[in-house]
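All protein chains but one are shown at their positions in the complex.
Moving on, here comes chain A:
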Amino acid sequence: MGSMVGAAVVRKEDPALLTGRGTYVDDIRLPGTVHMVYVRSYLAHARIVSIDTSEAVAKPGVLGVWTNADLEGLPPNRSVPGMERPCLARGKVHFVGEPVAVVVAADRYAAADAAEAVLVEYEELPVMASIEAATAEGATPILDGLDSNVVLEQVLSATDAEAELAAAPHRLAIHLKNQRCAAVPMEPTVCLADWQASGLTLWATTQTPHHSRNELAAMFGLSQQEVRVVAPDVGGGFGAKASCYPEFILTAELSKRLRRPVKFVETRSENMVSMVHGRAQSHDVEVGFDDDGTLLALRVRITQDCGGWPDATGIGLPTLTSFMSGGCYKIPVIAPSFRSVVTNTTPVGSYRGAGRPEASFMIERVVDHVAAELGLDPLDVRRRNFVQPGEMPFATQFEGIVYDEADFPGALDKLLTTIDYAALRADQAARRDDPTAPLLGIGFSTFVEMGGFGPTPLFEQFGYVGGWESANIRLNTDGSAVIKVGTSPHGQGHQTAFAQIVADELSIPFDHISLVHGDTATVQEGIGTMGSRGAPVGGSAVFQAAGKVRAKALTIAAHMLEADEADLELADGRFSVKGAPDQGVTMAEVAVRSFKPHLLPDGFDLGLNETAYFEPKNLSYPSGAHCCVVEVDRDTGFVKIARYVAVDDCGTVINPLMATGQIHGGVAQGIAQALIEEVRYGDDGQPASGTLVDYTLPSAMDLPRYETDHVVTKTSFNPLGAKGLGESGATAAPQAVVNAVVDALGHLGVRDVEMPCTPQKVWRILAEKAS
């Protein structure tokens, strides 16, 4: 049997999902289920004067209407102490879409009718829908009890690097914006709560069922064994389903009150104002460098728009941006600091990359600015500053942030073998002289990010029990295996990838291995799927659990064969004596024997059923080199991606098919951020992108065919050598695209184009330069 790890096997998940037999939360039917619908604020900042529910309560099919006042004692959502968000607005609304009341009715149409009949009287307050407005002189504090909208400020270095910046031969100040984006998983938030005498069961669209269980148990004063959270098939998450939402708490509370299952299904328009947004950072950067482009000092002042309520995860993201601000470069001194600002907008949390794409965009734009300033090739500046393979692991100046094994120049070299850089530059020059030809731009992104989230001391800061992950593997008597894993996939293909790992370790056929996940009643303690931790942390737990099963199976096999353990080998599903292949026992025979106490040594612990908790030594650091080639239409400003080439170093590749899928999807989201997507608000806090008509996701017509490849530098931080890959594309792509767009316009003196580089924005720049 050849190695399964590294094989492009098709997914076990697919047949159910392809035939309409998946089980998403809204597909679950419990007898007696009633439906919850929100009454949401249509104002961005207002005091609630009164709520009249009388007409709504009288509507047919309505079981009740509740406001904050009706739910006294219901705990708020966890966040920064003193800044917790109540499940329903308490006296004041902070953003458009904030829930003010809930209606429960027999079906969702009736509930929606009744929600429309709830009359809320507001007294409008000054709206601050941007960082500028919220930090202006005399701005009204949005959070009660605070005297400012700056809710968190941190300096992450001992120095402000002013001396080094002042001493540098060259110094540039750059302002960069990482616009607010929406994750838009195709399945919005859905939950179904069933509170019985024995406790609460919540089926929810979450990436973190165990974490949600722990939170709900604490909120309701239940013991954790009384709370079961299930994440069945989940339709994408991209980080935004790692947050705990008020509807999880409210459906539980109302199920308790009504003694019936309560379901909540978010509409897309609700999702666009309710699910956490991502990014929303602006950066004021100063960089010092010498004549040959060597970076000498970097100062980054980050401002995060954290929306109407600080999100428990979101509030920690600028820390990650700060840690990664040096990218894959050796910069003698880096001085990051950040402030988080509350505004009258939807709260901001994780979105694919969560804090690292912001850093990567910043430093990769800075490098291109430095190159432009000095008239150097952007690749030369990168090469001059790379941390070299011989310097790995590389301790950054930030305590605990140590890059694992990587080859930054090697990834770039491999990238350059697939593009003819000189020919592209020649083509670019020729097109600049030909007014009928679209302009050509070439952009690079040599990036490094964080994957494999853990270890525990870091993850505790985000409110999790730990940064490890768990796996249990048991063998049935026929030698087939069941894995239970604490990660909770929502598209990543864990059923397939983890079965590949176990197939290799236990020499069991891939088809004889299944996976259980996403259910706190059946899966041992787990953490979840976020921060590119599925393969490096979850996969390593599976690998270790398989190792334990294998060790025990070996002991049994040795007993059966009356041989020394050291003399046995496992291959093709069979333990045999080295040099005497006829003497052997199959894994199935060993599995049966594991349940026969009379045929085992006295006191032998029965069964083959082993659990492992894997704590990574540190974060892993996926890296790579991407290149984007764009064509810019001179008349319309439309940017077309002519080529997108990605070379990624995620360490060990478990399944090339799925790895390619992860790169494609991440790059697609990165391209979309660079060219298309932005969550926008009017000055009055009204969302200007509140539906998929206005927040345009890219379609198949908007995205290119991607060219992908790998360099493999295994990490020593986990036994699989895998670094994670889920967020690399979204981290790498925005700056590859923007660098290309700016490069296309470079001969016009253009140094920056703000994301998203829409045709209108690019056309305006072209028109301005022409006049």
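Observations, loosely collected:
Everything that follows uses one rule, which is that contacts are C-beta pairs under 8 Å (C-beta built on N, C-alpha and C of every residue); 3 or more make two chains touch, one makes a residue touch a chain; residues count from 1.
The criterion applied here is as follows: contacts and distances are computed from a predicted model.
The complex appears with one chain absent; UniProt names that chain "Carbon monoxide dehydrogenase" among the candidates "Carbon monoxide dehydrogenase", "Glutamyl-tRNA(Gln) amidotransferase subunit A", "ABC transporter ATP-binding protein" or "Phosphate transport system permease protein".
Of the candidate positions A:Gln397, A:Thr418, A:Asn476 or A:Thr691, contact with the hidden chain is made by A:Thr691. Touching the missing chain, out of A:Ala105, A:Val118, A:Leu143 or A:Val184, is residue A:Val184. Here the missing chain is touched by one residue of A:Thr159, A:Ser269 or A:Ser716, and it is A:Ser269. The chain that is not drawn here is touched, among residues A:Gly452, A:Gly491, A:Gly538 or A:Gly651, by A:Gly491. Residues 10-11, 13-15, 17-22, 24, 26-27, 29, 107, 109, 184-188, 233-236, 238, 267-269, 490-493, 657-658, 660-661, 664-669, 691-693, 697, 699-701, 703, 705-706 are the ones on chain A that touch the missing chain.
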